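The structure follows.
With one protein chain removed, the remaining protein chains of the complex are shown where they sit.
Letters A and B name the chains as they come in the text, with residue numbers starting at 1 for each one.
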């Protein structure tokens, strides 16, 4: 099944980006492995916990957990050659984003949820692994700052939904959504497209206290 | 039903404060929307996941999710006039805190839990949306530093519990708790009342290593 192949590629690629993030923070091997697993499998886990969809993927298929741990160790070994593989990673990550989104959306639809919930499930599956990685590394999540990413996940859900509505078979829907979302993401990366930012400054005591806290 | 009206006012107000927080960190529109939703609906979601109370509110009523997204976009549009609305927000936020607390407490009681668990459920519903917002924005949660907030949520639970015990009807209990907690919160804001702080300093190697880590 196409989606399974994409899923396995995606969790491997996400695990490796997670391991690199952990390496930037000089974590030990355990931290690297944990952050690799959270990045790869955290998105699906957040979705499943919020929807009450038990057992979680990695509980049912512990082999995925073993795969992400292996990917983390391979990353530690080949780290010094990784920067030459940057573009391959961006492509795999784009593939993973759309693959995760489709899987999340499908699971919510199979559980009988409507459009809003399946859109949230798709986007959450696509982006929350990266958000958890950034929280554990004590960063402001990159997802909120970089080129179109979550929004492409959202647009892919709409594409998926439209394809289903006009009566395409499940397989064609998956392929069409993959091609659509993947192309969009590559265009966004190539041209450095970004969402408009919302910048809010307040210059009074509330702001001062919130700066204190930061 | 009074509580439903307060709930809707509360999630709208919380969504707007979440959006402003995201704007202070210059996030893009997706980040603003996500943080608005987490601030407004995160408290209830944490409670429901911990108590195993499925489906979550926003899964059952996706219209609340749409409402918080709309509130986030409205906030982006009217942001420059927001600072003049400060006092209205503090009042709405106080209303929301007590409303969330009562709802959380009621749900735990309906599930058959006792006082301790219903108190935790009430306080969690009231404060954990704000905690999640601050974690995603990479702040030390404000809840732990500002005037009486979580403690008022806790005292409201006690008030609720006492009213039930002395045999008041559910409606009277809700109204009494709302007035009691809301008044307390306004007094706390007006006089800048704070919980005593616990300040601990250790000046040895453990402390040094923990400073390294921060």
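Everything below uses one rule, namely that a contact is a pair of C-beta atoms (placed from the backbone, for glycine too) under 8 Å apart; a residue touches a chain by one contact, two chains touch by 3 or more.
From a predicted model like this one, the values you see are computed outputs, not experimental measurements.
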For the full complex, which residue in A:12, A:45 or A:153 touches the chain that was left out? A:45
Touch with the missing chain holds, among B:76, B:131 or B:174, for B:131
Residue touching the undisplayed chain, where the options are A:91, A:111, A:135 or A:175: A:135
Which positions on chain B touch the chain that was left off? 49-52, 113-114, 116-117, 120, 131, 135, 138-141, 143-145, 149-151, 154, 194-202, 204, 206-207, 209-210, 213-214
Absent chain, residues of chain A that touch it: 19-20, 22-32, 34-35, 45, 49, 54-56, 58-59, 62, 65-66, 76, 79, 82-83, 86, 134-140, 142, 145-146
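Operating definition for what follows: only the chains that are shown with their structure count from here on.
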In angstrom, rounded to a whole number, how far apart do the mean CA points of chain A and chain B lie? 28
